[in-house]
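Note that one protein chain of the assembly has been removed; the remaining protein chains are unaltered in position.
Per-chain numbering from 1; labels A and B assigned in written order.
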Amino acid sequence: MKLAILLMSLALVACSSDQAPSANSEQAASAAVTALQNSSSASGKELYSACVACHGVNGEGNKALSAPSLTNQQSWYLERQLLGFRSGLRGSHPDDAFGAQMQAIAKTLPNEAAVRSVVAYIADFKAKVAPASLEGNAKRGADYYSNLCGACHGPAAEGNEKLQAPALAGVDDWYLLQQFDHFSKGIRGSDESDRYGYQMYMMGKTLPDADVAKDVVVYIQSLAD
Amino acid sequence: MKNPIRLGLLCLGLLCSMPSLWAADIPVKDGESIQDAVNKASPGDVVLIYPGTYKESVYIDKDNITLRGVVEEGKWPVLEGEGKRNDAILYSGNDFTVEWLTITHYKGNAIMGQSGNNFTIRYNKVIDTGVYGIFPQFGKNGLIEYNVLSGIEDAAIYVGMCDNVDVRHNEVFDNVAGIEIENTRHALVENNYAHDNTAGLLVFITPGLPIKTTFDVILRNNFVVNNNTPNFGAPGSIVSKVPQGIGIVVMAADDVIVEGNIVSGNKTAGIVITDLAFITDISSDPESEPNPDRLVFLDNLMFDNGADPVAEVKALMLTQFSRTGPDILATPGSAQEQDNCIINRERYTSFGVKKWSECERKSTADVLSYRIPGGAPSEPVTATNRTKLLYQGICAGCHAYNMRMIGPPTLAVQALYRNDAQGIADYIGEPHKVRPDYPAMPSQGHLSPELRKEVAEYMLKVTK
């Protein structure tokens, strides 16, 4: 069964029009699945060892593999995302190749307790701001951020758990931009049963174009210091 | 932002003007309450009041409601104030009609309007009712006709601070003032019978009111006869200072045309034209222009006026060796100036009109009505658009569609509460602080849960 899902996701990846995962990325993802399938541990640390190849020993991420850093993502948010991958709420869109990888991996986690323990393990990583990789008009980005995004993600992009809006400051800028692009195109969040994803899917239509989205992300990056 | 609202109102207006779709008759029988019927009524409805005695005060804060008495074989519906109720009928709605009622013994007014436009008040009998009989105030575009009023201690018909009103075919008698046009523009007073009041018709400015002018008034074809009743106005009221025995008073008003009236038997004077010095004991108002300007006196039938003038007039007349009052009296000052005009002045006994010029205009036959063709624009608030109004008026004060104001943008609220109007309705009933950098929202708990939900549903559908 798990294998079938894996194969299916790989097949989906193959026909994806999105930036396709590299061979390295595919290899790492499939190794993670195998590792988790063979693991019987309930320890967060041991479970996380399957994640290291992409997300790094200290959760620092790896842009080359399109794996975002995890250290600035809040535990409640990581948990919701892992559960979302497991249930198929996230990573099921045919154009979401990397999401499909993560879905396969998350589904291989033995149970929800395992999700929580790996998240708890990640929570102990030392927070480190992801380096800036984009350039843009931060002033223009600030205006849009303040008008549209800050209402939920907070004045310092620190997130707001009451609204289930994750922190954005300190998260890789390239990843934020990629995810915003996915939201705006319906690659992520367009499934109505994904309550919070759908909220961002709706908000994804509120920035006028990709340039502005980049400016907003540049501004968010500037908030992380 | 504004145009869509106007457009919406226009559409509603069109719908409302199709009575067959909307109008219902709501009968009220003796022993029942007119107010209950009004509360049930929707715009376009007619409340039919059957013969009987109704001891209540009725208020109408909705648009396009008609109160219509049903008179059966001479039996009228009677609103009875018993000397203890304040006003019989108080309306604020636009497009209001009241007709075929007998109203008596109220402390205040029989029919009082506050800012309702397009009012119609007709076929009513008002007897011995407090301060004013019919008193529309702040209204635009109205018709007052075929009413009979008597025994009023101030004005029987008092058009106060209005625009575009026709007053015609009314009978007013045994009142202190018959018909008053006060701080009002564009009024046609025609074919009325004003007799046995202290004064018959009065067109004037009262200083100290927020609307400062009276102009463009035609007094035409009225019978103004024997207005010699001793003044029984309440002490302190302005009208209590009006000398008895005057047919028509024009005070401080501008562009008043007097034509075709029969003015006779008024013991002080037929017509008095004066500036604001006529009333004393009132604090001055620098914003009220005190002089009567550009008055036009066309042909009128005047005789037998001034038989026994009040002392002040007698004193004036003695200066030209007469012991009786005149048909026309312009008091010393600006009333005597040449910007006023008259034709055929030799026909009348007069005082103070020597300098008046000869009128160029000879007739007002071109003026049929001073009402506004098609009516004044009215903005009805109905159950169907009040949600929109509340959203625009209250919510939008803090929530813009796509930008941060005091509250988060409507777009974000729509995303957060998609398909969950109830969630918004619950939250705004008892808001709590969610965002560190936004102030807590003020509670809207005074709105009913249903209304909160209606507004929430509206908010979720807003597209700009």
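Convention: contacts are C-beta pairs under 8 Å (C-beta built on N, C-alpha and C of every residue); 3 or more make two chains touch, one makes a residue touch a chain.
Throughout what follows, contacts and distances are computed from a predicted model.
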From "Heme exporter protein D", "Methylamine utilization protein MauG", "ABC transporter permease subunit" or "Aspartyl/glutamyl-tRNA(Asn/Gln) amidotransferase subunit B", the hidden chain's UniProt protein name: "Methylamine utilization protein MauG"
Of B:101, B:161 or B:424, the one touching the omitted chain in the full complex: B:161
Residue of B:31, B:74, B:235 or B:373 in touch with the missing chain, whole complex considered: B:235
Hidden partner chain, touching residue among B:30, B:82, B:358 or B:437: B:437
Omitted-chain contact residue, chosen from B:140, B:267 or B:371: B:140
Residue ranges of chain B at the interface with the undisplayed chain: 2, 5-6, 9, 57, 59, 61-62, 86-87, 90, 92, 94, 107-109, 112-116, 130-132, 135, 137-140, 161-163, 185, 208-211, 213, 234-238, 281-286, 377, 379, 381-383, 386, 389-390, 392-394, 396-398, 400, 403-406, 433, 436-437, 439-440, 442-443, 446-448, 451
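We adopt the following convention: only the chains that are shown with their structure count from here on.
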Whole-Å gap separating chain A and chain B, where each centre is the average of the chain's CA atoms: 68
Contact footprint of chain A on chain B as seen in their complex: 402-404, 408-409, 411-412, 414-416, 418, 434-438
Sites on chain A touched by chain B in the complex: 146-148, 150-152, 154-155, 160, 162-163, 198-200, 202-203, 206
